[in-house]
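This view holds just a subset of the chains, kept in their places.
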Amino acid sequence: MTQPLPKLTAILNSKAPYSSTAGKDALDIALIFGSFEQPTSLFFQGDGVWQLSQGQDGTIISVKDYLKTFAAFEFYDLENIYVCQQSLIQRGLTADFHIEQVQVLAQKEFAEKLAIHHTVLRF
Amino acid sequence: MKKLAVVVTTPPYSNLSVTALDYVETALKSGVELVGVFFYQDGVIHANQQVDIASDEFQCIKHWQALQQTFKLPLHLCITAAEKRGLSDEQPNNIHSIFTVSGLGELVELVNKADRLVQF
Amino acid sequence: MTTLHIVRQSAFTSDDFAQCLQVLRNNDVIVFIDDGCYNLHHSLINTIDSAAEIQLKVIEKHAKARAVTIDETQYSVINMSNLVELTLTTNRVITWQ
């Protein structure tokens, strides 16, 4: 019996930062999966795309800014970061993100990329 | 001078609750009379003494405590909503002492005493 | 007799702002706070009848924290003290959250 391939996990972010714990809860999972060397991808769709906007500053509204931790993705080998182009367009946003290596995918490619993952957690 | 009442329905781990606190603090510091704050729905989680927010994050409860003490601000806890969420005024009582255990009748009072009610 | 509408949620996620617009009356005031700031560039804004003389305001720090740009020809920028004043100078408050 061959060793099964490591399972690919996708974390799908759908909420804006700050008002709910969703973004931080998803981030905590991503970092743990990364530190356990589980291949994990991050997807941003709907209002989740706001989490990637350049120029945000949660400290203005007394939030400890968990978005800054996104800079650690590379260190945790979280290198697959996908954002839904249609969600950006709907919100009048451009591909101006506060982290590197975000891949903007058109709807069909976003759907296909998501579908190669074995487990999907959505927050 | 007009009087205000405030209802808080959001939990302490949401930034929405920081906004509520900011509003109340700003009103009090500008001299507006606040007849009371009523904690309802997930807002009641504020009163759970065992809530443990990481020390480098915003400590809502310390700020409410300061307002309660400085301005004698009544903080009413809806006990029915609280019991559903694991708070209890019986032993072991886990309700923070700055809160007054209340029922919805208190909300009727606040609506009658206040010129404006703002829900958060 | 004006109503102060406090809008706290993104209209991209929920229909709260759409419901707010259903009950809007002439001379009402809308203040965008928290995730309501994401609505500044939402197309629903354009459905507001300009003849209704609705005042559109936004709490500056809530928009700034979210990197949402404010077109000051369309929105007036306020702070929390202004929101407290508005609560007292309008006739009722509805929070859309």
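Here the chain labels run A, B and C in written order, and each chain numbers its own residues starting at 1.
Following the convention adopted for this analysis, a residue touches a chain if its C-beta (ideal position, glycine included) is under 8 Å from a C-beta of that chain, and two chains touch if they have at least 3 such contacts.
Everything numeric here is computed off the predicted structure, so don't read it as measured data.
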Summarise the composition of the whole complex in this file as a formula built from the shown labels. A x2, B x2, C x2
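Here is the rule we go by: only the chains that are shown with their structure count from here on.
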Smallest number of contact steps required from chain A to reach chain C: 1
Taking the mean of the C-alpha atoms as each chain's centre, how many Å separate chain A from chain C? 29
Gap in Å, rounded to a whole number, between the CA centres of chain C and chain B: 25
Taking each chain's centre as the mean of its CA atoms, how far is chain A from chain B in angstrom? 34
Multi-chain contacts in chain A: which residues touch at least two other chains? 18-19, 58, 61, 63
Among the residues of chain B, pick out those that touch two or more other chains and give their numbers. 15-16, 19
How about chain B: which of its residues touch chain A in the complex? 13-16, 18-19, 54, 56-58
Which positions of chain C touch chain A when the two form their complex? 8-10, 12-13, 34-35, 38, 41, 61-62, 64-67
Chain B partner contacts - residues on chain A that touch it in the complex: 18-21, 58, 61-64
